[in-house]
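Other chains dropped; remaining ones untouched in position.
Think of it as A and B in the order they're written, each chain with its own count starting at 1.
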């Protein structure tokens, strides 16, 4: 059975804007942090993926903002792979503040796999371990 | 009849990432640039809105990425207010490269109006000119 740690991010002053709260674009960056941490915890650090000649671009991203996040807070991000059809996959995120465990935001990103030249690649052939992992993960999430 | 100019953004080197293309989080920032330009062209510069004690936070944002954007390109963003129910409104964006007029990305953001203390506000009372403008705009977009 898999034990997975949530991802934590300490809010930085430079992430705030003139409204006094974190600028909304940064949540999309935090999703990336959480996603790459998720891959690393799964045994697939993104640096290794790139060294194997693969890229994982973002096809779509969305975020629903519920409660503002402020400087001085630490956010806890729960991440999971929702869907994988062999070519594309979807990752879901929930952002909580660590202290009160209130849901501040949630969102999704959608991805595919490409070769370094931005051409499509079959990871079933090119990276069967990654393919198996994603297939296994999403079976459990159906 | 309203004549509206598209918004142009020259891609900056610091907006690129190690994939050699613009990092996806920046499109959310470009949406903000285009939205505030749209408001300014409509006669409502965001600075004035804030001086009137109002905030326009982002409730949701989404973007679909179709073609990568690279350093050296200039993007053209078409912006429109899609919906307004008196409390919330939705803005739609399409990002083209100026040169070839190809669609690179499109997305939406959803907003409401708040007072500076982050409490809800009726702009019908507080900013009737803004209310009328949004109502008028979205009538034409139905």
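What we mean here is this: contacts are C-beta pairs under 8 Å (C-beta built on N, C-alpha and C of every residue); 3 or more make two chains touch, one makes a residue touch a chain.
Only a predicted model underlies this, so the values are computations on that prediction, with no experimental measurement involved.
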Complete-assembly copy number [criterion: all chains share one sequence; 2 shown]: 4
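By definition in this document, only the chains that are shown with their structure count from here on.
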Rounded to the nearest 5 degrees, how far is subunit A rotated relative to subunit B when their C-alpha atoms are superposed? 180
Roughly how far is subunit A from subunit B, going centre to centre by Cα mean, in whole Å? 25
Complex contacts: residues of subunit A adjacent to subunit B: 19, 24-26, 28-29, 32, 55, 57-65, 68, 118
